[in-house]
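Quick notes on the structure that follows.
A single protein chain has been removed from this complex, and every other one stays in its place.
For chain A:
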Amino acid sequence: MPGKIKVKVLAGRNLPVMDRASDTTDAFVEIKFGGVTHKTDVCRKSLNPQWNSTEWYRFEVDESELQDEPLQLRLMDHDTYSANDAIGKVVISLAPLLAREANNTAGPPGGAVMSGWIPVFDTMHGIRGELNVIVKVELFSDFNKYKTSSCGVQFFHCPMIPPGYRATAIHGFVEELIVNDDPEYQWIDKIRTPRASNEARQVAFINLSNQVQRLVGLKAAELGANAVVGYQQDFDLEGEAGVVARAIGTAVSITPLPTPSVPLNITCTQQSERERDRERDRCDKDKGSPRHARHESYGGKEPVGSVTVQNASLNSSSTPLGIHRRSSDSDLSVTPKGSSLNASGGVIGSGGGAILRPSMNSNNLEMLEYPFLTMTEYPPGFIVHIGGTVCARSVKLVDAGGESAARAAWWAELRTELRAHARALRCTAVLAYSERAAVREDVCVLSASGTAAVINLDCDFTLDEPAALRTDSKNALDECEAEPCSVAHVPYSPGAGPYRAELATCGGCRRARVPSVLLATCAKPNRLTSYAKAVTLTAVAARCRRAVGAEAGARDLSDQLPFLEYELHKLLLAKLRMQGANAIFSLETQIAIGERCVMALASGTAVRLGALPPPAPPRIKASENDKNAIEIQKALWDTFTANKAANGYDMGSQEHSTNGALPEAEGDEAPALDLCADKDACVLELDEAEDVETAKALAVRRNHMQVFTSALRPARAAPPHAFMQVWRARLGSQGSGAERLVASALTGAAYKLRRLQPAALAAPSFHLELPEDEIQLVVSGTAIPLHDPSKVEHVNGAEKEATVDGDDDIFALDEEQLVKAPPEVVEEKNSGPAASRVSLTTLSTVEGTKVARRVCSLRLLFVRETTAVRELGGLSGFLHTFTCEVLAIVRAYTAALGGNALTSLYLVHLLLHHNGHKNQGQCLLSVGGDVVHITY
């Protein structure tokens, strides 16, 4: 009985009128946890009831139940003669509170508290008033070795070591998978009311989600970790076959930093090092990016001299490791663990696996089995080389009544394959690992992807040693490793790669080999020098499905996938080149299966790396006397030059690079229309009509909002604007519309956020789905207001609009008011009363502020249905209302948990069913992030 929940319901407000006759409501609340239910008194005839009870409703429950079951508060209207009517519910998962309570050793006793106004949500009517509740959780210590709960493990969606914490060990990959029935497809659903059905579904999903998190936590705890970062959770709705809850994460041991201050510089002894560092620091200061500078500064290697206080404490905390390290320094590559891994694993990379040394815990076989990390951002020095993106996909047939073992085996297959891919690239680990599944009736496509890389697990906590690198090219190591460009170097020797790759000499050090284009799923490592500007790239490829039905469809899909991927890749590279960039980071690929076609969407942030060779201008291969081709070539060239100019990639690169030795052989050639047959230089072959279309599409320039990078200065105390955009349209033929839809997505967002200019866009996430014969695209992202307007280059018309007066005077006046508004708001925020504002951001930090406190992670799931789609303003109106309400509830929870911002926000699984004839619509949305408390 190691847990106690205490609940108090204080008051309600803005309740709906439930009794038409008297225009009031007789409200009471049922508080339910597990099988126990408590009830408050009935507060008669009030839309703003006060229960004023000093009484706490108590539940004493088991720890694992605490983690799995949500607390449910049901607001009811009392009727004397008929059955009581439900007004709505507040469903509270206790996991966030538990994590806080378990880690709250130093804090005052009394448990973790959640208190505040929470909107009452009804699956049929949306938000119907608010309840003021206090929930407390108290845990009793339990040292049972066989416990099934994992309360002590903290979860972060944040894809990096959360700011404010220091990692003492990275334990490795943790995953879990559960299969359950989807209540929507149970027989009972046929006889119960839509409300009951939706609520059952919502609770079942929350249960499932909590359960899978608990199990992941358990695995992490077994590894000796105290936190899971880069936590990703997914649901696969397989219809009749049930629902699969999957979760992956990286188990780490973290300790909070005493003060969230900027780490001190480490003094380097080596002369050249110090010089380089200084130079770099100066560069960074010029750029005015403190974040950047900070990372760079502690990326310096070989600090033999003075070690700061922080490092000292760090060292002491990781003594076991340090000892172990020294003792086995030289013979690491032949440790038994390495060899056992090789036996199970593959043929290539005999020395590779061994680098993933056990951290403090010996029980890290998992880590060796799958050297995967779900984080996307790493401390400097962690990534030694990036090998490239690796991806594995498989098409499976879902069988009804499927078991979790079968699903787990599917994923295990994929992970093994991915590991083999990484090995083939001579990489030891897969970073920014993610898993996705697309389900369509019985067919599903599972994808696992990540970035193969050579990593240095010790960089984080062994600062007193030269970074241990045991790559094949050991001789080049010492100098190479110190170079900021080394991350871009290929980990394999030329010719030894798994495929014939084009390699060039590094633009940084001019010795090592680099690929001509770099694709990676992780974020750009800070040490890697690049041009300041980044661009969001998207590409969509579509193919028709030739066969439907279970088995035939699956086989066909399996045949089509390679072609689809090839097309996608080709388009993405062409677009990359058109932007004048040579690397994509944060690359995400997804597959969407429709009834008649299958699509693949890739999105990422394109940058121009200094180390990689500049992209060649686009060429077209066609017959000599094709007038059309000449025109297209001209258009492509113009766009290429214009893009390069807009991105600032055409100017000399000195100011952005650390060592001004970048090649500048670019951009000056005349647009010669040589329709050459040189295979290497050409982007496109104009053989088919589609190719012409594609080429034309490539020539279209789109003005996006610029992508947020650390080089930009966000406005102080200006909250980030998270947004979500949903499109759904009838699918045109061959998905030609899809490409346009996705490409124009960001232009649309930029226009709609025009009042925020100057602002930058944090890398948005795209979700493409093909329900029925429609296409649905969900884009969620964050706009970050920028500090210095002069830094922003393409604040085109939108900016002018704000300065040029409107047609009528009233309007002009209002604009002035609006322009004046922000500073006032800031003042208010500082003074307190408006502190109830909650910011949401998809980034892991709130830029322009400092995160004072990470509170906990939060995940919510909503089901909403309506039988009045038309009355709500059509499907758009329904979705608009629902999304607004969901964001409102997220804000309310964030505030109630003691935060004022939610970072790493994600909105996924937008499932929208619509029955036009019945005027009915149903929607499912899952949303979450990390609750933080920030100070401006």
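Operating definition for what follows: a contact is a pair of C-beta atoms (placed from the backbone, for glycine too) under 8 Å apart; a residue touches a chain by one contact, two chains touch by 3 or more; residues count from 1.
Definition applied: contacts and distances are computed from a predicted model.
Of "Acidic fibroblast growth factor intracellular-binding protein", "Integrator complex subunit 11", "AP-2 complex subunit alpha" or "Protein YIPF", only "Acidic fibroblast growth factor intracellular-binding protein" is the UniProt protein name of the chain excluded from the display.
Checked against the full complex, the one of A:S516, A:T639, A:T881 or A:N919 touching the unshown chain is A:T881.
From the options A:A749, A:V863, A:L897 or A:L924, the residue with contact to the unseen chain in the full assembly is A:A749. The residue touching the chain not shown here, chosen from A:R20, A:K190, A:K627 or A:R730, is A:R730. Residues touching the missing chain, restricted to chain A, are 13-14, 117, 119, 127, 130, 703, 719, 721-732, 737, 741, 747-749, 751-756, 774, 776, 783, 796-798, 800-801, 804, 806-808, 810-811, 814-815, 817-818, 820-821, 824-825, 828, 834, 837-840, 873, 875-877, 879-881, 883-885, 887-888, 891-892, 912 (touch as defined at the top).
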